[in-house]
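All remarks here apply to the structure that follows.
For this view, one protein chain was removed and the others were kept in their places.
Labels for the chains are A and B, by order of writing; each one numbers its residues from 1.
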Amino acid sequence: METLSLLMDGFAVAMTAQNLFLAVLGCFLGTLMGALPGLGPANGVAILIPIAFSLGLGPTPSLILLTSVYYGAMYGGRISSILLNIPGDEPAMMTCLDGHPMALNGHAGEALSLSGVASFVGAFVATCGLVVLAPQLVKIALLFGPAEYFVLFTVAFATLGGISSTNQAKSAFAAALGLGIAMIGSDSQTGSQRFTFDHIHLYDGIDFLIAIVGLFALSEVFIFLEHHRGGSVGATNATKIGRIMPDFKMIKYCLPSMARGTGLGFFAGVLPGAGASLGSFLAYSLEKQTVDREGKTFGKGDPRGVAAPEAGNNAASGGALVPMLALGVPGSGTTAVLLAVLLQLNITPGPLLFQKNPDVVWGLIAALFIANIILLAMNIPLVGLFTRVLMVPTRILMPIVAMISFVGIYSITGSTFDVMLMVGFGFVGWLLRKLEVPLVPVILGILLGNQMEVNLRRAMTISDGDWSVLVGSPLAIILWLIAITGFVLPMFMGRRMKDRMQKNRPDDLAPGG
Amino acid sequence: MINKTLKMGVVALIAATGAFSVAQAEGFKAENPQCIAPSNPGGGWDFICRTTAKYLFDLGVIEDAMQVQNMSGGGGGVAFAHVTKERNEDNNLIVAASMSTSARIAQGIYEDAEQDDVHFLATFGAEYGAIAVGKDSKYETLTQMMDDIVADPKSVGIAGGSSVGSYDHIKPMLVAQKAGLEDVTQLKYVSFSGGGEAMTGLLSGSVEALSGDFSEMLGFLESGDIRIIAILAPERLKNFPDIPTAKEQGYDVVGANWRGLYMPAGATDEAKEFWKNAIMTMVADPGFQETLEAAAIAPFNNFGDDMYNFVAGSIADVTKLSKEIGIIQ
Partner (left out) sequence: MSDRIFGGFGLALAIFYIWAASIIKDSFMVDIVGPRAFPYIVGAILGLTSIYFILRPDDEPEWPIMRDFAEILFAGAVMLLYAWSLPEVGFIISTIFATAYLTWRLGTAPLWSLAIGVMTSVGIYVVFHLILGLSLAKGPLGF
C-alpha cells in the first residue's frame, strides 16, 4: 500500500503541465531517433542531455524528458524494421524477420499497429514489475555470477538454430563471423590488442551500430541498385498498406505471444549483463519453438513473430531500469547514459536510492507509465503517416535512407574510418544475403561476443581454471538443460519437417551444387 | 548557511568577472567550443565533459553552448592521437583526462605519447581508492586479508572495474607487496567492465574483495551491503572517520585518482590562459562544488605550472610503480 501512495505522489509530480509537455516532446523525438537507422536509444538520450540541461530543467523534468526519449526510441526502432527491413536500433533486429514480410504482403499497417500494442504491453507490464518487484529482482540478478552469464549466452546461441535459415551451417558460420568481429580491439581482460594490426581506430573494437547499419541498411541499397538499375523503376511491391487501426482479432490472437515475450524480455532486462537485444532475441526464438516448431509461418509474416520480440524488447527496456536504479549497474548502453544523467543531477543510484530520493524514483516510474500511454496514443494514429514512407518511390527513398545512415554514424563517432567500414559491411552484407547466410546471427555475435568470452574468462579466473564451475550451481545446470533442448529440438523437428516436405512434394528438384 | 552561500557566490562572481576581463584583455573568445570525452556516454570522462560544459555555459564563461563529443577507443588513445595529430592548433577544444590518462602515458599504452604532446590544463577533483568486502565477509581488517593472500595468493579474488594492469589492479598489488608477497602478479585479480559491474561481482559472492574508487562504493557502504576495510588515503576522510586507512594498518599505500582536462599543445597562449581561467571560474562555483561532493570527489586543484609538475610527477610515479612490481620493463 505504501508503494501505491508513493506512486500516487509520483504521478502528482509527473502530471504537471510542463512535465506532460516534456513527456510528449520526449516521446516524439525518441520515436524519431529510434526510427532513423544509426541512431539508437543510447545515442538519442546522449544527444538530448545537453538540450535538457541548456533548458535549465530540474532533475525530475530532465529525467522525464530523457526516459520518454528512451521508451520512445524503443518504440520507434520497429518502424524502419517493418517498413524498410532495416532495424532502427539493435533490439528491433528481430522485428525485421516477420514485420517486413508482413509489410510486403500488404499488411504494413497491421504490423505497425500490432507492434505498437505489443510494445505497450511489454513496457507496461515491465513498469509494473519495476514498481512491485525491484528489490526482489535485484536478488535474482545477483544469483548470476560469471559462470551463469556464460551459460545464458550459450542458451542464446544454442537456440539460434531455429532462426531464419534452413541451413544450420550457415547460421553457425554467421554467428562465428559475428563473434570473430566482436573479438577485434583491446582485450578487456588484459589490454592485449587483438586483430587490430596496429590500427588505432580498431583499438576499441567495431561498434555494433556500424555493423548493423552497414549489414542491413547499405546492403538493402545495394540490392535495390542491382534490381532497379538504370531506368527500370519498379514500384514497391508494398503499395498496399492494409488496415491502419489495430485489428482486435489479431491482437487477441497474439496476446499469449506478447505475454511470453514480455516475461522473457523483462527477465533478460533485469540481468545487467544481458539487455534488450538478448530479450527480444530470446522472445522471438522461443516463441517460434513454442508455436511454430515446423517453421511454417515464422519468417514469412506471422504476426506472432512481430508481437513476441516487440513485447520482449520493450519489457527488457523496463527491466533494465531495475539494476540501474537499485545497483547503479547499467544493463544496456542506454541505461548507462541514463545513469550518467542521474549522476549529473546529483542523484546516486544504488541500494539507497529508493529511500534517499523517493520523489525522483517514483516520479520517474510515473513518467514511464505516462510515456507509455502517450506513445500508444501517439503511435496508433501515426501509423498512417509512417506508412506513407512506402509511397515514396524506392529510387528516392533508398538514397535518403543511405544518407541518414551515414549521418547517424558520422555524427556519433566523428570518424571517416567508421563510415568507410560501414560501406565495407554493406558490401559484405549484400554478399551474405546473396549466399543466403542470415544476418541476425552476425549481429547477435557482435553484440554478445565480448560478454560471453569475458564471463567465461572471469569464471575461469575465479575457479583457478576448474571447468566444472560452469556446472557448479543449480541455476547453471537448468540453463544448460534449456540450451541443450533449444539446440537439439529444432534439429529433430527440422528433420521431421524435411521428411514431410519431401513426402508432399516428391517432384522437387534435388539441390544441386 | 545563507551567509555562506552568499559569500561563495560573491567569490564566484569576482572570479567570473576576473575571467572575463582577462579573456577580453587578451582578445580571445571561445567560439563553438568543444569538449572531447574519450569514452562512450556514461562514465568518468563523459561526466567531466558534460559537467564542465554545463557549468561553463551556465556561468556565462562561454557564450556558445559547448558541444560534447564522445570519441572512444584505445582507452583514450584514439582521442589523444586525434588531438595531437589532427587538431593540434585548435583553440576551442578541451579534452577530459584523469589518472588513467597519465597512467596509460606512463605504461606506453598510447602509441609513443608523451606528456608534452598536449597541454595539461587543470585538475579540479580527486578521490581515493578503497578496498571493500561483502557485509558477511570473514575479513574485518586489511591485515587479516593480507595474511591470507601472503599464505596463498589464489585464496582471495579481488574484483576491479578495469583491465589487468590498470590502476585498480596496481593498488592491491602495491598493498600486497608491502605485506610481503614476493610475486605480486600471483594476485587473483578479476577484471570487470566498470566499477558497477565489479560491485555486482562482490555482492553476488563471486569474488571476496573489490578494489576501486571510493565514490563508486559510497551508496553500498551506506546501505550496509559492503564494508570498506581500507581507504588508500594519507589520513582518514573527514566525513568518514570510521574507515581506517591502509597506512595505519601498516601498508603505506596511497592511491588517488584525479579528474581534469587537457587541450591541444599548439593552441595559442591566449587560448590556454582563457581556458585556465574558465576552469578556475568553474571551480569557484558553489554549485559545481556541490556536484563534486555528491559524486564523492574531493576538491583538488592544479593550474598552470603546478599542473605541469603534478602530471609529470604522476607519470613518473606510475612508471616507477609499474617497474617495481615488474609489469613494465
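Going forward, contacts are C-beta pairs under 8 Å (C-beta built on N, C-alpha and C of every residue); 3 or more make two chains touch, one makes a residue touch a chain.
Everything quoted here is computed from the prediction, not taken from an experiment.
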I'm checking contacts with the chain that's been left out. Which of A:V440, A:L456 or A:L479 qualifies? A:L456
Touching the hidden chain, out of A:Y71, A:F173, A:F281 or A:F487, is A:F173
Chain not shown: contacting residue from B:N88, B:S137, B:T185 or B:S223: B:T185
Touch list for chain B against the chain that is not drawn: 34, 67, 69, 164-165, 185, 191, 326-328
Hidden partner interface residues of chain A, rising order: 29, 33, 47-48, 50-51, 167, 169-170, 172-173, 175-177, 179-180, 183, 187, 189-195, 197, 218, 221-222, 224-226, 228-233, 394-396, 398-400, 402-404, 406-407, 410-412, 414, 416, 419-420, 423, 426-427, 430, 434-436, 453, 456-457, 460-461, 464-465, 511-513
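Convention: only the chains that are shown with their structure count from here on.
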Where the centres are mean C-alpha positions, what is the separation of chain A from chain B, in Å? 33
Residue ranges of chain B in contact with chain A within the complex: 40-43, 46-47, 50-51, 53-54, 57, 65, 67-75, 77-78, 81, 109, 111, 154, 157, 163-166, 188-194, 196-197, 199-201, 203-207, 216, 218-220, 222-223, 225, 290-291, 294-295
Spell out the residues on chain A that touch chain B in their complex, using ranges where they run on. 42-43, 45-46, 49-50, 53-54, 141-146, 186-191, 200-201, 203-204, 272-273, 323, 327-330, 333, 336-337, 339-340, 343-344, 346-353, 412-415, 454, 458, 461-462, 464
